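For this view, one protein chain was removed and the others were kept in their places.
We call the chains A, B and C, going by the order they appear; numbering starts again at 1 in every chain.
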Amino acid sequence: MPAFASHYTYWITVLLMAAGLYIVVARGNLVKKLIGLSIFQTSVYLLYIAPGKLIGGTAPILSEAFKVYSNPLPHVLILTAIVVGIATLALGLAIVVRIREAYGSIEEDEIVAADRDAGDRE
Amino acid sequence: MMVVTVVAIVLQRNLFSVVVLAGVYSFLMATVLVALDAVDVAMTEASVGAGISTVLLLGALYLCGGEEAKPLSRPWLPLAVALVIVGALVYGTLGLPAFSDPQAPIHTHVVPRYLGQALAETGVPNVVTAVLASYRGYDTLGETVVVFTAGIGVIALLRRLRRKGEPR
Amino acid sequence: MTLEHLPALQVMVPLAAAPLIVLLRHAGFAWALAVAASLFAFGASLALALEVSRAGAISYAMGNWPPPWGIEYRVDALSAFVLVLVSAVGALVAPYARRSVAAELPREQHYLYYAVHCLCLAGLLGMTITGDAFNLFVFMEIASLSMYVLIALGRDRRALLASYQYLILGTIGATFYVIGVGLLYLATGTLNIADLAARLPEAQATRAVLAALAFITVGVSLKLALFPLHLWLPNAYAYAPSAATAFLAATATKVSVYVLLRFYFTVFGAPLVVDALPVPQILTGLSIIAIVSASLVAVWQADLKRLLAYSSVAQIGYITLGIGMATRDGLTAAVVHLFNHGITKGALFLLVGGIALRAGSVDFGRLRGLARTMPLTCLGVTLAGLSLIGVPGTAGFISKWYLVLGAIEAGQAWLAALVVLTSLIAVAYVWRFVEAAYLSEPGSGTAVAGEAPLAMLAVSWVMVAACVWFGFDTSFTVQGARRAAELMLGAAP
Partner (left out) sequence: MKREPVLRVVGKLLIPYMLMFALYVQFHGDFGPGGGFQAGVITAAAVIFYALIFGLPAARRLVPEALVETMVAAGAFLYMAVGFAGLVLGGNYLDYFVLDPDPVAGQHRGIFWVEIGVLVTVSGVMLKIFYMFAGRGRAV
């Protein structure tokens, strides 16, 4: 199966991605959703970086000793993506902390129920 | 190993364990990245994924409490969504060049100039730094602004306010 | 020299205003700076639009690195048009925000609000103007993160949940976009949009290109709230601070539509998207469901803000309907409606913000007999509502007219009939406001406060006037949109 041998790096990425996305959609806990979200984002890093590797190449720091380097551009993009990811995570957690203070819960269904009760009372 | 960790994260309900596992996952990811020659990225992933985000998550859990309620009763729809994504990506990647193919478009277009000229044009031997800060410096400016936005967002949301009455 | 650097200044001035505001930490100064930066951006976008219509597309190399090695800013007929819309709304909302924000937020948060406003404006402008697919993602995140903050600043605790849900869905959308761009990059080796367009036809990996198209479509559709991915929108609009709602409703989804247009017609090209794939059929189908279902849901809302939010989902359906036709008139209609709906919804939400300030809530129970205490505001809402319906003499009519023309041109007369029929549902929900404000006796819950503050009212009426003005004078909107449509269809390789 040549397709499997040459593309397995993509497929590991895909598996991780699906698992992360599954956590986001299936779980009701707001913190866990955020963790799933960051796993989902992290898996994208591999999608970018893995194809940039050249076997026999080395990290893209130029020197006399090496001729073949791995592709630096994906590294730059992913550095940016990591930073964006942590920024999103921090903001998301801040919102979760506020939700916890306002509702006393971080389970999505309980919060929705609390809102519905409040709506009924009005 | 990464797959095992992620599966454990999916199954584990105690959020503290989940956070620790997520840290483990990040470290594994960093190791893989070193193997793929992305040392800069690996260093960032280790410090961010296993460091900062773990601290943040633990801090948030300290404020929020750590046990997850029962999983949702109908996990099939999310599973279907995830499987569709898997299908689409496997379909898409099958057409891509094989792993480590030096003739792939990403190795023949744009990048040769970075690798060939960066030292002469910017005087910086670490090409990642050269591209990051100079060729695509504008992206990095945007990235800094994203961090800045998150920072003032957190300030705006979490600052203790001297307000007269708590608005519900 | 200044004109030459206008593309960079267009984004950088509002962007640089944000850290300055935070450095100075003074509410009044923050407001002044935000207004100045927004006005500058508006002026810059007008100058750019003039320059583009005179001399064609402008390219600007960031850091003096030629594309595709560096990042390029590119202004053409389409992006210039969207720039004008976004910066115009930004320039109007910033002066308006002063009273509204003072009433809705605690004082310590004021300067932060203006900083975030500037960031959001700069992010949206940066998304529009950039010629680089990854840079677009970075600015998309600047805009999105600042939107999450703006929404979460709302007074109601439900604003927090709305913001959280938007954060999750928005991040999934952005990540899908990154996956799509990554696949394109792997297939072609470039990130520059023009370069992508040139290299895609030769790409070996056609399957990857198709998958990229799918991922970008889904990702951007999440952001633009295309049915059925609109679930985040009603809550986000309903609970955000009024000034933020007006700004977001008039610009955020519109810029996402722009991104979709850019990728469909510049990068992938009409031959692939329109002729080879069933994209137009899918878009048309989803648009029809969006228009009908969201309009019907809007009619039953108890809260004016939520009603308008659902109406936004429906109106976005009209825009995507125009894209789905993929003809010259259809695309013209889409782009015109982008603009007209932007100003109409902007005007409505600004006026509703005034009502919220005086009446405390925009629940229909509190709106009864409102026309007696707030006559000017209610008149404005009614006029803008007419534009929402598409009554002749308002901006909304122009876009619907072109939509009908496009449908007939595409040989789908039933679509034309559908556009007219669904406008009747819009009549129903606008009528609910008229009925409550004009025809009902003031009840026990009605607010008795007077007219909205003058500054807010004046700004709102500028928008209302624009709704009427662009219903008569279509030289700017229709010609600009037509040029953009021709560019999209003609530039496709």
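Simple rule for what comes next: a contact is a pair of C-beta atoms (placed from the backbone, for glycine too) under 8 Å apart; a residue touches a chain by one contact, two chains touch by 3 or more.
Just so it is clear, the structure is predicted and the values come from calculations on it, not from any experiment.
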### Task
Kindly name the visible chains that come into contact with the excluded chain.
A, B, C
### Message
In the whole complex, not just what's shown, which of A:Leu30, A:Leu46 or A:Ala94 touches the removed chain?
### Response
A:Ala94
### Task
Using the touch definition up top, pick the residue from B:Ala22, B:Val39 or B:Ile85 that touches the left-out chain.
B:Val39
### Query
Can you name the residues of chain C that touch the chain not displayed here?
5, 8-9, 12, 15-16, 18-20, 22-23, 25, 60-64
### Task
Can you list, in ascending order, the chain B residues touching the missing chain?
39-40, 42-44, 47-48, 51-52, 55-56, 59-60, 62-64, 120-126, 128-130, 132-134, 137-138, 140-141, 143-145, 147-148, 150-152, 154-155, 158-160
### Message
Counting contacts across the full complex, list the positions on chain A that touch the omitted chain.
### Response
59, 61, 79, 83, 90, 93-94, 97, 100-101, 104
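The rule we apply is simple: only the chains that are shown with their structure count from here on.
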## Note on the structure
So, in whole Å, the Cα centroid of chain A is separated from that of chain C by 27
## Note on the structure
Where chain A touches two or more other chains at once, the residues are 17, 21, 34, 51, 73-74, 77, 80, 84, 87-88, 91, 95-96, 98
### Summary
Residues of chain C that touch two or more other chains sit at 134, 138, 141, 145, 148-149, 152, 157, 179, 185-186, 191
#### Entry: Footprint of chain A on chain C - complex, ascending
134, 137-138, 141, 145, 148-149, 152, 157-158, 160-161, 163-164, 167-168, 171-172, 175, 178-179, 182, 185-186, 191
### Message
Quick check on the complex: what are the chain B residues that touch chain A?
### Response
2-3, 6-7, 9-10, 15, 18-19, 22, 25-26, 29, 32-33, 36-41, 44-45, 48-49, 52-53, 56-57, 59-61, 63-65, 68-69, 71-72, 75, 77-79, 81-83, 85-86, 89-90, 93-94, 96-100, 102, 104, 106-107, 110-111, 114-115, 118-119, 125-128, 131-132, 136, 139-140, 142-143, 146-147, 149-150, 153-154, 157-158
### Query
What part of chain C is in contact with chain B in the complex they form?
15, 18-19, 22, 62-63, 65, 68-71, 106, 108-109, 112-113, 115-116, 119, 122, 126, 132, 134-135, 138-139, 141-142, 145-146, 148-149, 152-153, 155-157, 179, 183, 185-191, 199, 203-208, 210-212, 214-215
